[in-house]
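Every protein chain except one is present and positioned as in the full complex.
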Amino acid sequence: MEKQNNLLYGVAYYFEYLPYDRIDEDIKMMLAANINVVRIGESTWSTYEPEDGVFDFSKLIYTLEKMQQAGIAVIVGTPTYAFPAWLAKKYPEVLVENDGQRQLYGRRQIMDITSPVFRAYAERIIRRMLSEVIHFDNIIGYQVDNETKHYGTSAAHVQAAFIQKMKVTFDGDLAALNQAFGLDYWSNRINSWEDFPSVNGTINASLAGAFSKFQRELVTDYLSWQVDIVNDYKKANQFVTHNFDFEWRDYSYGIQPDVNHFSAAQALDVAGVDVYHPSQKQLTGVENSFVGDVARNLKQQNYLVLETQAQAFKSWTPYPGQLYQLAFNHIANGANMVEYWHWHSIHNSFETYWKGLLSHDFQPNPVYNEAKQVGQDFKRLSDKLVNLKHDATVAIVVDNESLTTTSDDRWMEFGVGDHVKYNDVFRRIYDSFYRQNIRTDILNPQTIALDQYALVVVPMLYVSDRSFLQRLNDYIHEGGHVLFTFKDGVADEHVKVRTALQPAIIQEAVGAHYQLFVDPNGEKLRDVSGVFQDSDLVISDWSELLVTDTATSLANYDDHWAQYAAITENHYGAGMAWYLGTWASASVIDQLIKHVVKNSNVAPSPYGVAWPLIVKSAENHEHAHIDFLFNFSDQTQQITLPFDGVELLHQENINSNQQWELAPWSVKILERRDK
Amino acid sequence: MEKQNNLLYGVAYYFEYLPYDRIDEDIKMMLAANINVVRIGESTWSTYEPEDGVFDFSKLIYTLEKMQQAGIAVIVGTPTYAFPAWLAKKYPEVLVENDGQRQLYGRRQIMDITSPVFRAYAERIIRRMLSEVIHFDNIIGYQVDNETKHYGTSAAHVQAAFIQKMKVTFDGDLAALNQAFGLDYWSNRINSWEDFPSVNGTINASLAGAFSKFQRELVTDYLSWQVDIVNDYKKANQFVTHNFDFEWRDYSYGIQPDVNHFSAAQALDVAGVDVYHPSQKQLTGVENSFVGDVARNLKQQNYLVLETQAQAFKSWTPYPGQLYQLAFNHIANGANMVEYWHWHSIHNSFETYWKGLLSHDFQPNPVYNEAKQVGQDFKRLSDKLVNLKHDATVAIVVDNESLTTTSDDRWMEFGVGDHVKYNDVFRRIYDSFYRQNIRTDILNPQTIALDQYALVVVPMLYVSDRSFLQRLNDYIHEGGHVLFTFKDGVADEHVKVRTALQPAIIQEAVGAHYQLFVDPNGEKLRDVSGVFQDSDLVISDWSELLVTDTATSLANYDDHWAQYAAITENHYGAGMAWYLGTWASASVIDQLIKHVVKNSNVAPSPYGVAWPLIVKSAENHEHAHIDFLFNFSDQTQQITLPFDGVELLHQENINSNQQWELAPWSVKILERRDK
Partner (left out) sequence: MEKQNNLLYGVAYYFEYLPYDRIDEDIKMMLAANINVVRIGESTWSTYEPEDGVFDFSKLIYTLEKMQQAGIAVIVGTPTYAFPAWLAKKYPEVLVENDGQRQLYGRRQIMDITSPVFRAYAERIIRRMLSEVIHFDNIIGYQVDNETKHYGTSAAHVQAAFIQKMKVTFDGDLAALNQAFGLDYWSNRINSWEDFPSVNGTINASLAGAFSKFQRELVTDYLSWQVDIVNDYKKANQFVTHNFDFEWRDYSYGIQPDVNHFSAAQALDVAGVDVYHPSQKQLTGVENSFVGDVARNLKQQNYLVLETQAQAFKSWTPYPGQLYQLAFNHIANGANMVEYWHWHSIHNSFETYWKGLLSHDFQPNPVYNEAKQVGQDFKRLSDKLVNLKHDATVAIVVDNESLTTTSDDRWMEFGVGDHVKYNDVFRRIYDSFYRQNIRTDILNPQTIALDQYALVVVPMLYVSDRSFLQRLNDYIHEGGHVLFTFKDGVADEHVKVRTALQPAIIQEAVGAHYQLFVDPNGEKLRDVSGVFQDSDLVISDWSELLVTDTATSLANYDDHWAQYAAITENHYGAGMAWYLGTWASASVIDQLIKHVVKNSNVAPSPYGVAWPLIVKSAENHEHAHIDFLFNFSDQTQQITLPFDGVELLHQENINSNQQWELAPWSVKILERRDK
């Protein structure tokens, strides 16, 4: 695949959904907005294969021809994430069975991705589709499937495959499995492979954890299988991508529990993501940021925003300025493409009110008009802003196994509290770095190169093998800095709690241990180090009663547990380790991270500002430093410039120490002169 | 059917439920209360047909004989809304299947009203029952079934019938159906009638809307089928009615989603309804009023209150005075009968604490004693108060399709907000007219004669065909007045959003349009016309960003959307149109309706009072004007009388300008002298 050499600005375009053929008019309006790419094809299998074995790609080809004529690039999606009614009628087994029930036909993403029948039909439509379109020069890449997950697939044949995997994992030794998973408990011991029960009813967190991991591997397998098919057709200058999404809490909230993004991305040429976020008064920019910090690290290169919101919902319709600033914000985070979902609002069905750039009326409107401004400036600045390089000195380690084990409602006690899940912990810590304008990379234990970072943050790594914990100890010993949190190191890779004093293994570097943990039940922190100036040292839900060995306490508990430390600091070898033993307020975490950063060789932002002023710095292919400044607030903000340079959006020369004003919901881009 | 010539006052009476035969004692107590009608028979099929084909109507006949001897009229209900255990055992398919599950035997209203088996057995019991009772002269009418709905019936044969209907609707043209419903979306396209999937899993709002409408038609069909059977037996002076109920939110809240009352009433001779409402401090009278405003318009004549509460629940036990005032309130709304559910509280089973006039002890009690007072005054004033005529100049247009489409949890975005459904909108508008003592008729697009009204209100008519919207435009052009609201005109009769600027089609009369809509997210209205004096201009959940064409704005939004209008007024031809573009507080709606009424040739109430003082005026068969005055509050209220006349309850002469006192929870009835 060739390196992309311009910014892509686009929309998802569904010719098939239009109430009438207005493609010429649409293309005219796209060109007026400098839209240079559309994503098509990913959800209309029933249009392309109206009957079993009968194909009609006329609408797809018509769209491709029109786009080609207009000079608009195309990303073609395989159409497999929604399938035709006739397929469900003929082979009900293509409908996923989860929670013991076969799903009803209707929704998308209800296929059994392991079904041989589904795979056979999916392969045929993909191959037929690619054969038909492969000659179009304006196709720049392919997207396999869309927002793929495992959909809880757990029918009998999936259980059988899981048992097969367990046989391999434990080398056929059931006693070892019983021991590793603790199956004697409540008479769950399995004494022959034939007796292996469905895990649907299991109360064993180790077994459930293994199954959850297996389900994620099914996703990786499925996507890599699709990529292999597409690779049979695609040309050298075309890419294959996938549209990864994130834990959904009515918007992109956190790490995806049902897919291991790091594994699944291996088969791809370039990573794609969708990002949806609160808007209007609730816009902070943080979702774009954390999604980008993951996405950049999936392939160690720039990524594509395959979907983000235009108008979307009534509570997301952007205030004037927000659509514009967010487009550049994606670029600042490392994206090379910004693509809206979608061009036109749909007139029927389900997502009628997930609105596109155009309302149902297809007329220009304020949001479309703002997109035109984006398109114009993207085009003008493309060469300066494409393929930006980012250099984070802080890494955050995330982990699917820890996420799903501690977030499972079946054993809520494994987590922090009823309303505090893994992603809440991840986000409170992430958000603090974000607010303080400290760039982070997000990786997992399998992908992180520890020594590339000045500071590594390991939130709630409940499940981990011994070797990674040992690697962290070694990294610190050699001069690294790590911020650990509660629940790090607790259980081994089989979700078996370790018998060592906690935090297990890393206790060595942390220099403190605990045996008891409590709900603080209204108690607070007590500063014992001067680090925490705030009078409001609120904690809740989870407190490990730390006893310091070589560490010093930064904060203790008050009242009943006053003798115990809550947050500790330790010098270990040439490095330092901090341990946060309690679910602390955002304010406590801000103060802790300030302290940790100050002691960790992490360079602070030269702009000295914090949210709602967000600064994102990068280097472009000309080795110029580019600083993006965002005002995510309703108030005009002042900023003193530390550099000379040029403001790119308005082509204005800037001197250092100059006062800049950022209007509400706006962006400025500084190209530093001192490159 | 002969015209009814006296007020009916009655109870539902279940001889079959009595713990012992006390009918003579019951009748003695009924006569003491001037109860002149009982409703019997509608839920005891298993008593009348203890085994398949074995009949025993002895209890029914015994009751009829006793009532005849006592001179008490009877309404006999067909016993089909609950069926015997043996029928369910023999033919499980009589149990309705909804949400993919056959219901368990036990509850009432769990039959499949389309089942041929159920229909055959129902027909047999009805015919046998009517043959047995038809000679009783004291039967004044029959009730078919009870509170019939479709119960979500959706088994395979119902789906098949629906497909058949779709074939007819679209003339066999699947492409037209795919186009109308937008089925290309998410690969839902149906390319052969054989592939038509069950709609149980559908995510297509058009398909779901069509199915919901089809289910309502099944109710109409079922009731008309029962009426046909009863018509084979009933005499010329007997009527057939049905007991319609309303959207249930622990009481009668709004328009019924599962039945098209206007269609279903066509087969009947007279409309019957049940009304249940909050009581004690929470009694407002509004439920009686809106139910009456629907019921009067079902057959364009007076209606029967077949059920309303006596003691009912612990939170409904009436304060002294409430039972009395409510009986006359029903008459004031257009009822010719008030019938309590029910005579005696039931000692077993389910509705044990839905208490009747009598407690479980069968002794006289305060509520029964108040009913005696009602009975005495009903009897005395029957000739003055029967067959009252009501003359509303305001009509409210309601619509089942709009209701179900915008209230469906599967696509909440089609509605106003999570906690604001169609009936909330209907009620907030209705309640404002009610509080201001402006009488309304409630009709649907198929039944309304626009030119009979000075003002037509069209709340949230999301689904509508072009012709009705055009009729509204024409009506305004010819001098009519219409108050439109948000979401009017959005989608066509197939729930496809129109591609015109919104509000589609009526934009012409409204003189304003919008492309964007937002959640106000804390923002308020800003008065720009002097119409809204209130400082508290609260809105929430839904705001269309209106751009005026020929209209003038009455109120704009503040802050981020300050340039857009929220409420507009337009002169169009000889008439006027108002458009309410946002979900506004009751206070805003009160002020808007005051303004609209003032500009619409709607005569204000001559009493100049508002809730908790409620005035209902009517004309009796002697052409006398009768004004009912109600105090729905705990405080004594003053009222200045605009007319000379006679207070009928106390036979007191009254002069205009006299000050009247209304005790808490009381009623007075003025017969004007100036008739």
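Order of writing sets the labels: A and B. Residues in every chain begin at 1.
As a convention for this text, a contact is a pair of C-beta atoms (placed from the backbone, for glycine too) under 8 Å apart; a residue touches a chain by one contact, two chains touch by 3 or more.
None of these values were measured; they are calculated from a predicted model.
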Option from B:208, B:268, B:337 or B:367 whose C-beta touches the chain left out: B:367
Sole residue of A:206, A:226 or A:336 that reaches the chain not shown, by the stated touch rule: A:206
Which residue of A:89, A:189 or A:625 touches the chain not shown here: A:189
Residues from chain A at the interface with the omitted partner, ascending: 100, 179, 181-192, 194-206, 410-411, 413-414, 494-502, 515-519, 521-522, 542-543, 560
Touch residues of chain B, complete complex, unshown partner: 14, 16-17, 19-20, 43-47, 50-51, 79, 82-86, 88-89, 103-108, 280-282, 311, 313-315, 317, 319-320, 345-354, 359-363, 365-367
